[in-house]
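Presented below is the structure to which this report refers.
Of the protein chains in this complex, one is absent; all others appear in place.
Let's turn to chain A:
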Amino acid sequence: MSTNTERAAPLQGWLRSDGRKGIRNVVAVAYLVECAHFVASEITQHFRGQPVHLIGFPGCYPNAYADKVMRQLATHPNVGAVLLVSLGCESFDKRGLETHIADTDRPVHTLTIQDKGGTRSTIAQGVEWVQWAVEQLAEQPRVAMQWDELVVATICGGSDGTSGITANPAVGRAFDRLIDEGAACIFEETGELVGCEFHMKRRAATPELGDEIVRTVAKAARYYATLGHGSFAPGNADGGLTTQEEKSLGAYAKSGDSQIVGLIKPGDVPPTGGLYLLDVVPDGEVRFGFPNISDNAEIVELMACGAHITLFTTGRGSVVGSAIAPVIKICANPQTYARLAEDMDVNAGRLLNGEATLDELGAEIVTLVHEVANGAPSKSEALGHQEFILTYKQFEPLGPACLPIRGV
């Protein structure tokens, strides 16, 4: 196939002070409480079609998880500059976040609405600063970037009975090839891996990591059981999926066949290339509600782990994209593709009528990852999708068995 061509064609990225490289150079406008969301949104509205993206945390109460995720997103390799928009009385540690960003040499500025004269004045000052930042970032050169500097994530949304036989195993093939090239790949949603835990254990780099994975899935099953609801929506059943474990097995195919080298939590950046499982289910007693209330909450956590690109498989047909990092849509169901082609990057349903093999679809996805990494917009990106959601959670730090292979 075209492996050699892909290897020969280098990526281009923006070098950051921590050594990571971005495939986009975005100005992030971040609201630090819902009360500042509208003002922040109005600032970004002035820059439609330009790389200015809205992110934020709506809560007024402090939360260590949200703090960590916001710090990781504000210093994500795809982010070049950050405007923080605060109301003024919320409890978010805005000075800590601002210092964290400034320490990475990124331009950062904080606007506090209560100090800046209100809505109109803050929007005007925000627009002025973002305009300056956009011009600054446009001057920054790109440098050569290798495959092993890329972090690619996967998620499924709106799964149906075709997801597990077309799009998900096709992403698995793409993951295997990206990992062979040295990239870090992340799969997630341990609540959608219920029933796969002992198979994953056999794929773990060490027996201790295998035991951690089994414990993590047991935690997810317990968490969802307490909530009285699995990670299963009515559309999944309409699409032919009957049980949580059937959905899980199909979702699991996204992980491919590579060895699992680590278990991470939201905000932990993979220390090496290879395949990582992201544990998205909170630790401790059940609180704050469902672990991820919709697909974008998972994409946000994958980005907080440094994902440059998310491969999103869908059977029923999701149209979402994301702020900060491009989303590539792989459609599992040929009928859904026919209905929603304008939102879909890959028609993996071609497998069902023999028009493509899994290897061909995997290669097509790898090529697309390469193109998008080099600046070509994905469908959702070109359409302007910038969904973002971050809610409350709590996590314990990683256990000692979770990252047996650390970077040098």
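Here are a few things to note about the model shown:
Note that in this section a residue touches a chain if its C-beta (ideal position, glycine included) is under 8 Å from a C-beta of that chain, and two chains touch if they have at least 3 such contacts; residues count from 1.
Please note the rule applied: contacts and distances are computed from a predicted model.
Taking the options "SAF domain-containing protein", "Sulfite reductase subunit C", "Dipeptide ABC transporter ATP-binding protein" or "ABC-2 type transport system permease protein" in turn, only "SAF domain-containing protein" matches the UniProt protein name of the chain that is not displayed. Of A:G49, A:G228 or A:P397, it is A:G228 that touches the chain left out of the display. When you scan A:T119, A:T242 or A:Q259 for touch with the missing chain, the hit is A:T242. Mapped onto chain A, the interface with the missing chain covers residues 160-165, 194-196, 199, 221, 224-225, 228-230, 232, 234, 237-246, 249-250, 253, 315, 333-335, 352-353.
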